[in-house]
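Missing here: one protein chain of the complex. Every other protein chain is in place.
Residue numbering begins at 1 within each chain, and the chains themselves are lettered A and B in the order written.
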Amino acid sequence: MKKFLILTIIVLFTGGVTMSQFKTPECVAKLNGFTFLKTYKLDNPTKEVEYSYVFSKDNSYMLIICNKDGAQKNASVTLYDSNRNMIASSYDEANKRHYYALAYNCRSTGIYYMKFKFDDPSTECSSVLAFKR
Amino acid sequence: MNLNHINQFIGPFMKNLLLFAVFVSLLFFACDSSTSNNQSDEAKLQQMLDSANAAPQDNKLPEAAVGEILKQIPSPIETSVLIKKSGGTYSKDILNPSENAQSYSSNYKKALNLGVYGADLGYINIYEKNKESLYYLNSIKSMADGLNIGQFFDFETIKRLANNNKNADSLLNITTDNFNKINSFLYEQKRSDQSVLILTGGWLEGLNIMCQIAQKNKNPKLYERIGEQKIIIDQLVLVLSNYESDSNIKLLNNDLKQLQEIYKKVQITYTYKESKMEIVDGIPTIVDKSESKVNITDAQVVELAKLTSSIRNKIVS
Partner (left out) sequence: MSEEILKSLAQLYAIITKQDGGVTESEKTFVVNSFKKKLNLATAEQYINLYEEFLKDGEGKEDGKKKLTSVKDSVKTLGICRKINKTLTQKQKIVVLIELLEILKSEKSKDADQQQEIIDTVAIAFNIEKDEYKTLQTFVLHDDIQLFGDENVLVINNRDSSTIPGNAKHIHSDYTDGNIFFVRVKSVDMIFLKYTGNDELTMNSLIIGPDDVTLFSQGSTAKTKLGGVFYYSDVLSHFISESATVKLSFQVNNLEFRFPNHKIGLRDVNISEGSGKLIGIMGASGAGKTTLLNVLAGLEIPYKGEVLINGFNLHKEKEKVRGVIGYIPQDDLLIEELTVFENLFYSAKLCFKNKSDEELTLLVNKVLDNLGLIQSKGLRVGNALNKSISGGQRKRLNIALELIREPSVLFVDEPTSGLSSRDSENVMDLLKELTLKGTLIFVVIHQPSSDIYKMFDKMFLLDVGGFPIYYGNPVEAITYFKKVSQQADSDKGQCTTCGNVNPEQIFNIIEEKVVDEYGHFTASRRLTPKQWNESFISKFELKRVEDIKDNSFSILNIPNKFKQFWVFVVRDFKSKLYNKQYMLINLIEAPLLAFILSFILRYNNNTNGTGYVFRYNENIPAYILMSIVIAIFIGLSISAEEIIKDKKILKRETFLNLSRNSYLLSKVMILFMFSAIQTLTFVLVGNAILGINGMYLEYWLVLFSVACFANLTGLIISSAFDTAITVYILVPLLLIPQMILSGSIFSFDKINDIIRSKDKVPMVADLMASRWAYEAIAVKQFRDNKYEKFFFKVEQKENIANFNIIYLLPELNERLDYAYQNLNSKNDSILKLCINNMTILKSELLKKKIIPTSLKLSEKDIESISIEKLDNISYEKYRIYLNGLSDYYTKIFNESNKEKESYLFALSRINGGTDVNKLKDDYFNESLSDLVKNATAKKRIIDANGYLAPKTDYIYFRPVERRGTFDYRAHFFSPEKHFAGSFYDTFKFNIFVIWLSGLLLYLILYFDLLRRLLNIFGKVTILKT
């Protein structure tokens, strides 16, 4: 009887999700005032993956690359606008430097494309998109 | 051999056994009669089903394309943040009451309103009305369970966070993440029609909230954002037309197409300028120099607001 009363107040959800999903707590910790939007799974090494999103004017967006052990040496994200002009990349070709994030202050609303690439098959990798007004 | 002998032979014990057997068989017949009743209703149902056109899904767009478009649609959270930043005060009345959850019986309604409540939840979270969020989380749970995707909500964690005002950010993050996961799952399970509905619901609710507040505030930023939704509605209509074999979706899409018509009058102009990149705090930061501009009149906003409201009310009632 008591059990059913408790049911009113606390509706217990199921836990134990057994989907093999890559959880992103470490990435979220780096958000610093940005609000989390999406997680992009990168599970196809050596192949480029493209995702798109509508960026809105007056928002700042940040793309963070998350690796299990923090090493983002082998991953990069490149941003393109709606006309597929390249805007920026987290990989500095010139200095052969990988940055772990990319930020974009948007002033024009439209569909933006993000291309992801990572080389190391042994690690799991994902990217988090966040925004701030 | 007269009756006495028979009686004596059978004895009351056997007679009672007989009665028992009669009783048991009556029991079975009674229960069977209830199932036969069931069948007559079921027969009716079957007739209806047979007469309904079960045309196979006519995918105009490939699944992958649908998925991509769906992922593009911005999260309603952005809308909520915008509203808050524009100085809007928290108003519970513009949200869909959480009690309505009980009246959604079809998958169609459930999916749409899952999205609606998701948007409402974001709104509540932005304004850090954590206590309210519990009710909405309940409704979301019941919607999700009804769609067999309830397992994606780690309700215990969420509830814990909801009880503590300090955790607004975490709460927001987790719920957003959960919604993302749901949509991914549905897509993987070839149930993207439900995913579409969720996203449409969420988007529509977001738009509705914006319109309601914009009419009070007359904030130009809000107006602008409303206008920008033109981009999205085009995508939505496109995707939804994939699923028009479902009569409900077809009706919905017709409504959205009407909205699309109004949006045709809204102009978005785009000026391109090359962006500038800087390294800020160790992160390459790009400042966008291009600009998009939206031409939208008060009257158009009013029109949009009205239509949005009516479509949205159809969904949530």
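To be clear about the criterion, contacts are C-beta pairs under 8 Å (C-beta built on N, C-alpha and C of every residue); 3 or more make two chains touch, one makes a residue touch a chain.
Since we're looking at a predicted model, the values are computed, not measured.
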item: Residue touching the undisplayed chain, where the options are B:N96, B:Q151 or B:Q235; value: B:Q151
item: Hidden partner chain, touching residue among B:K129, B:R191 or B:K289; value: B:R191
item: On chain B, residues whose C-beta touches the chain left out of the figure; value: 4, 7-8, 10-13, 15-16, 20, 24, 27-28, 30-31, 34-35, 38, 41-42, 44-45, 48-49, 52, 54, 99, 102-103, 105-108, 145, 148, 151, 189-191
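We take it that only the chains that are shown with their structure count from here on.
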item: Chain A partner contacts - residues on chain B that touch it in the complex; value: 68, 71-75, 77-78, 81-82, 85, 138, 141, 150-156, 158-159, 169, 172-173, 176-177, 180-181, 185, 221, 224-225, 228, 231-232, 268, 270-272, 275, 277, 280, 282-292, 294
item: Residue ranges of chain A in contact with chain B within the complex; value: 10-15, 17, 19, 21, 24, 28, 31, 35-39, 51-59, 62, 79, 81, 83, 85, 87-90, 92, 99-111, 131, 133
